[in-house]
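If you scroll down you'll find the structure; I have some questions about it.
All protein chains of the complex are present and in place, except for one that has been dropped.
Going in written order, the chains are labelled A, B and C, and every chain counts its residues from 1.
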């Protein structure tokens, strides 16, 4: 297929490369030129302006937050110049309220809108092993399926309202953050009783908790290795905040999410905003006077 | 080997049966006679009093809490009548302070003491697939290894001080409770946005969280099936409390454990004490007015 | 002085009446006509549109939230038609970020802006006993002082940046909510041990906590009398949320505020949104199975 692709950060780059490898023709745009060149070397065409990426049948975007996506779509004219019938596949994590607004804005212009947030760190994206949660009208979803199959190991459809995919993504990230906090507190307890943190986590993450999240992050926490960041703590804070907003809108208290927000905020205030968000596991040690 | 076995609850029964199946000779005792008969039918010898189970080389016990174990060992004369050189293997979850006291009491009488708390629900015990965390002096641990190998899939040694094994067990149970809370809050968020709770959990527990704890408990929470209990909520509350005590003793704040304690206590106050502790996941729904 | 007054809710009505009694000439506007007639009967002039209240030297406003104030000032043309040199005195609780924006918007148009949020329930406003926290440039503050003196028992200046007054107000409301939670949990503990809630609170609020907040709200909580609302719970939730936002903007975690937000949200979900916010004290009883 022919598709535009906007947003070539760590994740976007890996995904776009896999689309090219799978034989799709991409026209790509990014704020800074480096990643554009990188993709061009693989066969992508470079778009001069974001709007130039919106003339095909599909536009994919992977931008870091609501504000950036809003600016690109609205102020830089992407929505305005998009060809009728184009389907926009948003791979990024956005707020539930913005997802609802985006669905409306696309519908009003006769454009399709598919929310397709992904689970997986950059190396998972590189291996085309992402898990993709998809929501949107079934015709649009069917049309973009070949693209999604090229970048993920499995597609999880969750209905026609796009914001539902974002709810799943935000709830999932909340669950990851909960696991970080749980491991952080457990390690503090274990270390204060003379155990080695990495050995302690090894036992749990080889058995009851033998899953990608616990093993991957467990290793970072056990080794206290928080740089370079696969997912920066300040973005993690943003996602937990979005989960809290989505919950507040439907009157759901999430006290564990509140606790995570406070701890991520503290970690940010103490200088860990650009480290991996696993660094939130440092707080229990610091609060116990162990760091 | 010849071994005594005290405490034939759901877990103890399954473990003792596997020891017999592996060819060990057991003399068993239990407060109520039913389980004793059950084991006798498999070939065990019945002890008239707990002390009668303490005349061999090894005594294993699986009793529900500190108070019961203290009563059996001290008031019912087990420690007093134990043969010199006997090694006591405690398979149960006890408090860290009692573990330390037990180590001392056994040492003073020339007895060995091995803490060997197990991870796994009754069906795991039945399949002899428990994960066993072991701590104690190396000679004692070596002597009881054949017994432990007969009941578990893997033994995780964590040092010579018995209480360390209990720290690992309590920290592990804290991590399980954290997972229950995280799933409970995430499901409340998802359901309030129109998603099906079981389908939502399916996505996460098939991917990022594909591990025994998340899959097993995720199914209970998704189906809201909290009876019969594999692990009763009031025992889960006890273990979280023990984790908090062990942490307080070494000045480690565990705010997530505090949150879990409060929620388990609320669930208990609201009548779920004898349901599976996964029932703590009902609270976020109730607090959101969804139950 | 001559002044416009916009927003005649419970608080606004009481304040405006005191201004008239003190000899000031008011031109008043309100969305619904009832309160306008009430004030007209006391001698106020009725404005046909909000902008008509902005032609004198001073405009006072007491509107319930950021959105309403924004709509009145911007969409209904108040700022546009305000006479050069007018000083706008905002008596309401707004967000810190909106306070900053308001200061800029007024400055750009050559208008003065004074933040003057008030502490006190409607009956305190009626008695002209409000405590008024004031921030703004000193010339503007000096000009409106006669008006403020007519409605409050004391004026507390906190500097030239208007948002500072809002920070004090939000921090103060957070402290009130904290007191509600503390009394609620303490009463649950006392009642579960057989004490009478009202008698228990009487002891504390007559001694260590003999202050308006504890005595006023202590009486409501002791008598479990949450209607009619002096301050509706949904507005209290809004203010705690604004405090959390103001704190997040400067990287200050406020875990107690997070706890209050979650509890107020739960109370809202369970149907207490239009009761007095003291009704948040019902939760600890409900969580203990006592209600």
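Points to keep in mind about this one:
Everything that follows uses one rule, which is that a residue touches a chain if its C-beta (ideal position, glycine included) is under 8 Å from a C-beta of that chain, and two chains touch if they have at least 3 such contacts.
Quantities reported herein were computed from a predicted structural model and do not represent experimental measurements.
Among C:42, C:145, C:158 or C:198, only C:158 touches the chain left out of the display. Set against the missing chain, the residues C:195, C:235 or C:270 yield one that touches it, C:195.
Among the residues C:35, C:50, C:112 or C:253, only C:253 touches the chain that is left out of the figure.
In the full complex, subunit C makes contact with the omitted chain through residues 96, 119, 131, 133, 154, 156, 158-159, 161, 163-164, 167-168, 170-172, 174-176, 178-179, 181-183, 185-186, 188-190, 192-195, 199-200, 203-204, 207-214, 243, 246-247, 250-257, 259, 284, 287-290. Summarising the interface, subunit B meets the missing chain with residues 241, 248, 251-255, 258-259, 261-263, 265-266, 268-269. Residues touching the missing chain, restricted to subunit A, are 255, 266, 269-271, 287-289 (touch as defined at the top).
In this text, only the chains that are shown with their structure count from here on.
Farthest from subunit C, judged by the mean position of CA atoms in each chain, is B.
When chain centres are taken as C-alpha averages, the shortest distance to the whole-protein C-alpha average belongs to A. Computed from the mean C-alpha positions, the centre of subunit A lies at a distance of 37 Å from the centre of subunit B. One simple way to say how far apart two chains are is to compare their mean CA positions; for subunit A and subunit C this gives 39 Å.
Averaged Cα coordinates give subunit B a centre that lies 53 Å from the centre of subunit C. Multi-chain contact residues, meaning those touching two or more other chains, occur in subunit B at positions 255, 287-289.
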